[in-house]
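Have a look at the structure below before the remarks.
The complex appears here minus one protein chain, its other protein chains still in place.
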Amino acid sequence: METLMAYIVGAMFAAAVYMMLRRSIVKLVIGLMLLSNAANLLIFTVAGMRQGAPPLVPEGAEVPASAVADPLPQALILTAIVIAFGVLAFSVVLIHRAYEVVGTDDLDRMKDTDT
Amino acid sequence: MSLAVAPILVPLFFGALSLALWRYRIAQRVLGLVGTLVLLAVAIRLFQVVHAEGMVVLHMGGWAAPLGITLAVDMLGAIMVVLTGITGLAIALFSMGDTPERHEHFGYYPLMHLLLAGVAGSFVTGDIFNLYVWFEVMLIASFALLTLGGERAQMEGAIKYVTLNLFSSAIFLSAVGILYGLLGTLNMADIAQKIDQVENTAMINVVAVMFMVAFGIKASAFPLFFWLPASYHTPLVGVSALFAGLLTKVGVYALFRMFTIVFDHDVAYTHEILVWVAGLTMLSGVLGAAAQYEFRRILSFHIVSQIGYMILGLALYTPLAIIGGVFYIMHHIIVKTTLFLVSGVTYRIAGTHELKDLGGFFRSRPMLSVLFLIPAFSLAGMPPLSGFFAKFIVIRAGVEAEAWGVTAVALLVGLLTLYSMTKIWAEVFWKAAPDTESGEPAGQGSTVGLGWMYTAIAGLAACTVFIGLNGEPIYALAETAADQLLNPDRYIRAVLEARP
Amino acid sequence: MNSFVLTLVYSMLALAMLMAAIRLGKGPSLPDRVVAIELISSMVVGIIGVHALDTGVLSFLDVAIVVALVAFLASIGFARFIERGGPRE
Amino acid sequence: MIAFFWNVILALLWVALTGSFSGGNLLAGFVFGYLALAVMQRHIPVLHGYSQRVPRFMAFALFFLKELFVANVRVAYDVITPVWYMKPGVIAMRLEAESDIEITLVANLISLTPGTLSLDVSDDRKVLYIHAMFMADEQELRDSLHELERRILRVLR
Amino acid sequence: MMLLAVLSGFILALFAPLICRVAGDRCGWVFALLPATLFVWFAWLLPEVMANGAQVVRYPWFPAMEINLDFLIDGLSLMFALLISGIGTFILIYAGGYLKGHPYLGRFYVVMLSFMASMLGVVLSDNLVTLFVFWELTSITSYLLIGFEHEDVKARASALQGLFVTVAGGLALMAGLIMLGTMAGSYSLNDVLASDADLLGHEWAVPMLLCILAGAFTKSAQVPFHFWLPNAMAAPTPVSAFLHSATMVKAGVYLLARLNPALGEAELWTLLLSFFGGLTMFTGAFMAITHTGAKKVLAYSTIMALGTLVMLIGIGTHYALVAFATFLVAHSLYKGALFMIAGILDHETGTKDVAEMGGLASLMPVTSVAAAVAALSLAGLPPLLGFVGKELMFEAVLDAPAWQMLLPVLAFGAGIGVMVAAGIIAIKPFYGKRLETPKHPHEAPVSMLAGPVVLAGLSLLFGVALFIPEQTLVAPVVASLGGAAEKVHLALWHGINMPLILSLGCLVVAGLILRFWSRLQPQLDVLREGLGRFGPEAGYFRIMEWLTRIATWQTRVLQNGTMGNYMITLALTTVGITGFTLITQYGVPLRLPVPDSGFAAGIALLMIVSAFFATGTVSRLGSVAAMSIVGFAVALIFILFSAPDLGITQILVETLTVILLVLVLFRLPGFTRMSSPLERWRDIIVAVMVGALMTVLILAATEVQFFEPISAEHVARSVSDGHGRNIVNVILVDFRALDTLGEMFVLALAAVGVYSMIRLKAEDQTA
Amino acid sequence: MMDLIIAVFLISGAAFMLLAALGILRLPDLPTRMHSSTKAGAMGAMLIMVGVVIGFAEWLALARGLAIVLFIMATTPIAAHAIGRAGYIIGVPLWDGTIKDELRENYDTRTHGLRSDAADQDEPRL
């Protein structure tokens, strides 16, 4: 599965970057969403994927009966998901405000600060 | 014995408290000052302990490394934390006089505290993923601070800032993931120790390079710096100053941390890249500044350029070079903050940042002029200010390492920096103010609160003079820091062998 | 559980999801797409159930509960958006 | 509703008293509680008719499942076959249900039954607008809808 | 004591504004007390140094970097110190008169005193770095002095030019000094001069030499860096007088003289110094006669003198060294005097153009006499010290080891030039027809006359009583330069020899030129303009212009404001550097995907198809809808691969994201296609490159695992030590609770950011 | 035997899902598609849950299964109502074969008010 996921995640990164390269700020949102999903899946994939063995200890047991999926990357991804959500929420509102203030959704017309 | 986490918890606490008291503006202001003062106090205490004991290691939650998150404060970390405190306090003081009421109503102070928490967290943590988390805390606090005014330029700048930094975060996160996949650990000391045991370091190099890109973006290294000049001149001046002083330095710090303690396995490859990065960063930043005619824009481009010097210190990877890099970081945080704060005063008085519309300040405000000249000449590396010694050490390291090309660039960039600073000096201070009879700035702005602002600026300027005139003890600190960075074994042992 | 049955069920669900996704892609109106999402969230509940049985991990059912309880909020959000006069596409 | 609440509390009390928190024990507690309430209902006004309502609910559930299944098959047939047999349309249905809960439940259960979909309630809450798929015999449709409403109300009232 | 002596200027500078306020118009006299005291003290040190040789006084400052406030006291440094403090005394007095009533007099003295102190620091420092520190301080302070009349655009430009050129050289000097220090193994000048190390045989020798010369040449205004000096005349006259006579520009000369014992043997040193020195000498003299502004003429004559001094160090013979020392003293005296006189002239007449002056001698008798004496010294006529210096110089060039014929020719030309210049300064304004000037001239006040009179008087006194400079100044200097002090013997009359003949020749030609001076002016103007167009100053302007142009171009290319370009750069940098590392060091681990679970593969495919749909669709809402399918699919992947917590979180977050999006998207425009097909293809290529990199990275990373993950311990200790059966949650709230703490704050920050953005907007609307 | 029952429930559930998917793919307009998705989807999920609960044969599974079914039954029609209504209000076109529309005339597009008076006098026959 990791091999397939490698291609899938790569494709997702590509899609994310493509969207982030668009001139429309609205599309940027989609790019950011894809980007964080791609990064999370990358961690998930690289850490190794195991089916049907969630890192839970059965009631009454000290340790899981058999090998379980690595819980640490899961914790990391959970953190990353929530962080990405916060960032995305902020970005969405930022983009909205930018659109309101600048009056265009064309990134190429938001050059005031640079030139 | 949880001193190591204090620089994080203090601003977090004051930030949370300010948020809880969001209705009370005065409370926010008081907490702003008190919080940064306490932060500085604990930072200094932490520094003292580190100074005495070499390193402070804290296993959070009592989980010994590498199981939990371990905070590991060595000299570099301690220095950075103290600088965070100093900058924080200066900004808080300045903000007392310069922050519009409506910004105070909408979270200015909590955001400031939490930004400091993120910065301090990045400096004390010894865990790579935890570093990511503090980066994000810092980043999103900076996003919010950047957009706090709601102006057009802020929005435009923020979009670039946000997007490019998120790209960096994604690469950072991916690199952490791959690193974990390879080594199965997140603790920096453990990573370093395990890398030492890896024979074929090809993949380690790949990850190292990814970190280099991610931190390079945060540090605004060439060719990844675009977000910085696009945004740093847009927010409130206090915010600009805080960013200018601290934020990019966190990226630089991360490079220093990772490319000494952790990725020292193939210096010939990794640090050679950094040499190029350093040279090009210095040059492109300073040229960018030369093309600008707006006070804060010039300063912003100079951040980029100066980052190059710091990276150069790391890239040359000799003890002296690392010392120079650390010294440079210390100097630059203070000086850059001061310069931005000065721009705040001129803006307050004249209502513009455009050089062509400014003028007459030497005539009307000699004190401010002196307070500009000191950091400006310091930034340009003029003796006997802090910047001179910073530059001198790096250049000397460059000469001793026979890195002629990049050393020549560093020298040239110093000259061009001076050019920019004199440009500001001539236009803002020397030149008579345009459009006024008296040649003095028009003075639309209110002068209420200027006292706070001057206090902050004067305090920081005193720091740069102090470092300049009293380089020896500062050098000794940088030397200790460099020594620790170049002997990762000590760091590794301290972290992995410390008991909770 | 019989692996053939599971494979069959999985395949059917996968096919179903694919078809729903096609509707999502085709639209033509936003409500059409939302209907597809709604259906897919039901399928997700089913899939999680089957997977829980497949692996014998009861805890997965909790995920299904959350989906069943919360996923419809997206539809409500879309509906509200549509009614508030969001541009029609 | 209050009676049901009581029943649940009794069940929980049972669980607490027996000290074993398993589904079976909870169910047992519920059954014993139900019996207790059935005995008591004559003396306590809020419990009136509770014992009848539970079997009525069971019966309704079975009826509903049957309806659900049958109607689903009907829709399925039309979906699978290439030609459309359906005659869709939007009809207005006079509501017997009065309270918010009743209206909502009626509307939702109508929505859950294949072939009908509650679109909206009029502002005066007297009419439910329904999209129906098979309107070949409109009267039969209306009858079945009213039948469903009556059954629901019987469980509720 | 030495430290105090050097730093006293800085300390006094701190109080200068206060003193000015208290002492009022007489503050110049007060300030002059300091250099006067220092002069006496240095003079008092002189006999001891002559008797016992060089002394080094050490004060630790920054010992870790070998940067210390060490001072080297020998003949050379004391002679310079005496000149600085001595002339400085009169300059400070003079400035009080010249700038009387100026609103910024306090600021002026702050910088002036700092400048003086810096200059003392340069000449007295034993430490290479400290020397450099003071060196740069002179650049900074002179920048502030040149730009003193800062509301005049020309003053600002000139100040910048001076600073830019000298600091440019200064930076090279820094590199050179570091190299020198490293090669010699010490940053102490005394050690360097006494070093046994084969400095000239070291592989760094040539770059080191070139760097140091670059610093010295720029500071001392050698061709082709000389142009900043005449422009520096924008400064108030007391500044020019000080800068030109004894300080600033002499710093370079001092440095060369100082290092001569260590580096003088290098052939390159001899060649470069004598060539550029000679060239500068000639150019300065020639340019002097093409100008009519008194200060300009003097400035070029300074360049001539600087060239001469450098050339003499380069020649390096005994005569040359004696000539160097003598000429140095002579020049400091007459140049100081002449500048102050020029200042008096423009102060009294209101014009700077000598051509507009005439017949002032009767109105300003004292000034005219002082001018005459100083000018004679400048012209090199007996019995003034300038004559002795010039004779010695001719002597030196005639047997110079390098550039055999060239140097005497240049020297002859220069001799003519300075004579003409002297004539312009001393004759033209004072004698001949009385011309009307903007202001009615009077004799200058005492404060302004004291300097010229004393300095001119000394020029005369030293010329007549040659033993005084010989024993007190020249011999110690020659000793410091590595020459034979005991062989020093100065005399006015050496018999009829080649130098004398040359001098006479100069006099004749100069007389002729002066006779026809006004008639020559038009031709000279043409010449000057031609030089202005092609000379080094034009080069400077071109460099500055190119700097701006390159900077603008670079900024336009890099920081062009186009977000797409930024992203592409970032993406390609990432791909380039990471991909390069991966491919060259690891290889390309391509494997075909063989999913072990068909269903999971299906979900993954659904995910990516939806993602592509979200990217490709023209419908904004379709895109958002597709993204929620992506979210569901990701959640399913998490669930199928044993991460229920992740699955739940993903679904919840996805749902809330949709809600947020619809709340905001409502007020945003739809997708519009803005890029051209070409741009789209470019973006697709970039995106595919990033995607390919990530794929290859994952493929490689999943092939290699060096160590077992540490999480085995988390699993083992979750229940026993963490008291929880959901290991992920135990990690989140216990093992790695700090992450979660940070993450809480991230969410809170996002909320505060969002809230402030929308609320501040609401306030805008109501406002 | 038990396995067979489970298999029947699972497969029929999946079949309903498939049916729902086919429905929303094939059916001609928004309301008819919603008929297919909401009912068949919920039905499918419920059937699968029954199979799952039987398969686990645990009280906890039953409780969870019941909760899932309950939640699905509670939320699906609400979502359907919201979307259907929204789609109708913004005028997503109905299929040509639609034979009747008693809502349109009662709906005030300006105030978004919905009257009852013009409705068919459809008194419930008791």
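So that you can tell them apart, the chains are marked A, B, C, D, E and F in the order they are listed, and the count of residues begins at 1 in each.
Assume contacts are C-beta pairs under 8 Å (C-beta built on N, C-alpha and C of every residue); 3 or more make two chains touch, one makes a residue touch a chain.
The criterion applied here is as follows: contacts and distances are computed from a predicted model.
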item: Record-based protein name (UniProt) of the chain missing from this complex, from "Branched-chain amino acid ABC transporter permease", "Dihydroorotate dehydrogenase", "Dihydroxyacetone kinase subunit DhaK" or "Na+/H+ antiporter subunit B"; value: "Na+/H+ antiporter subunit B"
item: Shown chains touched by the chain that is not drawn here; value: A, B, C, D, E, F
item: Among E:Ser125, E:Ser459 or E:Thr740, the residue in touch with the chain that has been omitted; value: E:Thr740
item: Listed residues E:Met65, E:Val653 or E:Leu668, member touching the removed chain; value: E:Val653
item: On subunit B, residues whose C-beta touches the chain left out of the figure; value: 1-2, 5, 9, 12-13, 15-17, 19-22, 58-62, 500
item: Absent chain, residues of subunit D that touch it; value: 16, 19, 100-101, 103-104, 107-108, 118, 120-121, 123, 125
item: Touching residues (missing chain, whole complex) on subunit F; value: 71, 74-75, 78, 81-82, 85, 111-113
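In the analysis below, only the chains that are shown with their structure count from here on.
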item: Chains in simultaneous contact with subunit A and subunit D; value: none
item: Chains touching both subunit D and subunit E; value: none
Chain groups still in contact once subunit F is set aside, others held in place: A, B, C, E | D
item: Between A-B and C-F, the pair with more C-beta contacts; value: C-F
item: Subunit A and subunit E, separation of their C-alpha mean positions in angstrom; value: 49
item: Numbers and ranges of subunit B residues touching at least 2 other chains; value: 129, 133, 136, 140, 143-144, 147, 150, 159-160, 163, 167, 174, 178, 180-181, 186, 226, 229-230
item: Set of subunit C residues in contact with two or more other chains; value: 13, 17-18, 34, 36, 51, 56-57, 59-60, 62, 71, 78, 80
item: Subunit E-touching residues of subunit C, taken from the complex the two chains share; value: 7, 10-11, 13-14, 17-18, 21, 24-25, 27, 30, 33-34, 36-37, 40-41, 44, 47-48, 51, 57, 59-60, 62-63, 66-67, 70-71, 73-74, 77-78, 80-81, 84, 86-87, 89
item: Touching residues on subunit E, where the partner in the complex is subunit C; value: 598-599, 602-603, 606, 609-610, 613, 617, 619-622, 625-626, 628-629, 632, 635-636, 639-640, 644, 647-648, 651-652, 654-656, 658-659, 662-663, 665-666, 670
item: Subunit B residues within the subunit E interface of the complex; value: 5, 8, 12, 15-16, 19, 60-61, 63, 66-69, 102, 106-107, 110-111, 114, 117-118, 121, 125, 129-130, 133-134, 136-137, 140-141, 143-144, 147-150, 159-160, 163-164, 167-168, 171, 174, 178, 180-187, 190, 194, 197-198, 202-203, 205-206, 209-210, 212-213, 217, 223-224, 226-227, 229-230, 269, 273, 284, 287-292, 362-363, 366, 377, 382-384, 388-389, 392-393, 395-396, 399-400, 404, 407-408, 411-412, 414-416, 418-419, 422, 426, 429-432, 439, 471-472, 475-476, 479
